[in-house]
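A single protein chain has been omitted from the complex, and every remaining protein chain is retained in its original position.
To keep things simple, chains are lettered A, B and C as they appear, and every chain counts its residues starting from 1.
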């Protein structure tokens, strides 16, 4: 039995809590959140107790911490968890600063604890099937990747102030997809170009951020990746990628709430994509947590290591730098 | 060079005229239509002359007649053409009466002229591709067929009075598809059940016809076919079939004017099907006429013989009888 | 808190057990199955006890029985549950005999207990979305229904001996879909024609059953339904229907394990449908049980009443009679 404490009882914390609580051999023991009522409600729901950071790290019966608290707390909690000898599941990102993220990775390594970063997209049934087919050789050698990643609507600029900017907040997932799909054989990004605009909400521009971006990455082996992203897709959460290989192409389409197709005088229409990440990645979140505990059990490496987390942060930093300078960045 | 006279300068006559005039080795010489202005216009367009039934059959330089006049003239023109030794392309149906249709077939045989009936759907690129794959064995042995055949809207009841009823007017094509797809190995219909309703336009009921129909055919070998049809599909001309075989299924979808997909808050929508038969079967009409002249040249049998025309008529008769009696008809 | 006993610890029993055990306010107390080890395993998994039919009906703390045992036990268990004052969730069918099914319905009514029959397809997200749109008027008045219902492969003939035949075993669901979709306003079947063949496995023919069937139903209001079914679809479990209305059409497509589309020299291909009913209707089973307990709580009527169960049985009987006689059956 693995005893777990969770930091963060917000939207994503509640999902992880429910998913891990449903696993056999896993028990949610403690919940910690600055908002007392949220912590209490989540704890009550799963028969756990409300606790504090200090108490959790001091409790020898806690084997694992799941970090789903606000981004600015991640690196500190990882460092303390490592020191306390707890295994760690941490939501992306490790930290908005690459050096601090790297320090976390070092601390984890030194402590010898296991640490997995929550890039849930690698567990999405569609994305994962594409990777499986690539590995099987269905499309030969991968050569080009096009990632389309669009939110249904932009959050208030106020909310984005602490986000680290679109590349660290939103494209971090896409940078991870790039590495997972196009660098599966150890290839890495060599040059990166990013550009973008503020086309949706001028308030986002006023805080120095953009709401549409276009990134191009060329790898050491010459593979090419293009990522296009927008904070607003009027038709919903748009999460696709396609990878072209020497023998074919794999396209990952959106998921729909139903398979109804309506034909009328206006057209032949299917559902818009599942609304947002909580819907689209519901199954991915479930599989991700199950994978985490399976690996803890078996000793197999995680599909998304803390090194992957640091690598994605570095690409986000490079993108921010390219946008600021208007030039290509060499990695 | 084959010299052709065409009977009928209406909608379908103009299509056949344009298609045959574009063929090398084929020359449209004469046009005959009771509406003089229509005949004149079509003749002028293709450098042909306006002529009469008598003159055409008397003209030894005419090798071929294309019959695209009103249904009630078909059998007489076929008989006279056969007698005059002209090869014949005739729009479906041969005749609303099976005995008269059979008499035409006999006359054609006796005269030794070639005669092809215009079941253009067999030349539709999609339908034909399905048949090609069946023949290739892609889906093993065919077992079941589902035909969906719906017009975009019902014509006025007045117009339908002389049509012979929905089975002879509209399903005749679907009966031919049934035979072409499910009886490719010589199998034939054994029992037929038809039912239907007047749900769209009560005036159609008043003339003793129906506007929605459901037909089931079981073949001697036990294969099953279901045809569903309606005079009204609000989304346009719906022309599909699917055939299930022991190793898989082939589905023939509608054709769309464009491959644009629009995603917005309302859904993800593609075009409605091509509007009606002139659009959907434009390519089929072209290929059909080309096939006719190729076969005339090569001596190969037509894909749609006059016997096919008679056989489809017999199924239409059986359907009408089943509807009237409320019982299953044995063929 | 509703305390539940479940009869049947097989494939479908385990699904219902897991789904109801996950509901708040519902507790699985007892499991009963002639196979002791299966009962023990399921009981252990959910913290329930193994029990007997007698003990369950004698236990006043049991509020609800879920019947997922073999078909031949259903009607007896319903009758005893009704007598014992337990609310009932019962897998389809009520009984292979319509009079016995009707007797169950009478017993349930007399006892004043609640009873829902497990037609899970009404809870499938796709099928349910179609019905919702129909109710909303998206396609106007419904006129025609085409149901395609095909299993991935035929079970051994031996297994089918006790099934009651293809209409009672397999099409029972499709008859319910017909009533749910085309008779939502109180319309009912008026005439029914069924035919079929044994094309897949001669052994199925030897036990007097068929493996492919085609059914046509005409309602009192003249609506038309066609059902085509086969025990074998080489591409997997094929569960679709389409309903044509005066203003448009709704098509319910299959569900796929992933949204990957692979393009290579062979074609552009997506996944085959989810393998079989346990996969395709996983979500439907979950929603069905949740609905049952919500209705118990709220007093709202079930979406699938015992009367619906009887009505579907009557259609299955009519189909068997039509097949045997080769004639149309009037209901």
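Criterion: a contact is a pair of C-beta atoms (placed from the backbone, for glycine too) under 8 Å apart; a residue touches a chain by one contact, two chains touch by 3 or more.
Note that the coordinates shown come from a computational prediction; the quantities given were computed from them, not determined experimentally.
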Consider the whole complex, including the chain that is not shown, and state which of A:5, A:20, A:233 or A:252 touches that chain. A:233
Which of A:37, A:52 or A:246 sits in contact with the chain that's absent? A:246
Across B:26, B:62 or B:250, the one contacting the chain not displayed is B:250
Across the whole complex, list the residues on subunit C that are touched by the chain not included here. 233-235, 238, 262-273
Subunit B residues touching the chain left out here are 125-126, 128-130, 133, 138-139, 247-255, 257-265, 271
Hey, which subunit A residues sit against the chain that's not shown? 139-140, 143-144, 146, 148, 150, 191, 193, 195-200, 212-214, 216, 218, 222-226, 228, 230, 232-235, 238, 244-249, 326-328
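By definition in this document, only the chains that are shown with their structure count from here on.
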Would you mind working out whether subunit A and subunit C touch using mostly the same residue numbers, over half shared, or mostly different ones? same
Farthest chain from subunit A, going by the mean of C-alpha atoms per chain? B
Would you identify the chain whose C-alpha centroid lies closest to the centroid of all protein C-alpha atoms displayed? C
Quick one: subunit A and subunit B, Cα centre-to-centre, how many Å? 57
Per the C-alpha centroid definition, the whole-Å distance linking subunit A and subunit C comes out as 40
Among the residues of subunit A, which ones contact at least 2 other chains? 262-265, 271
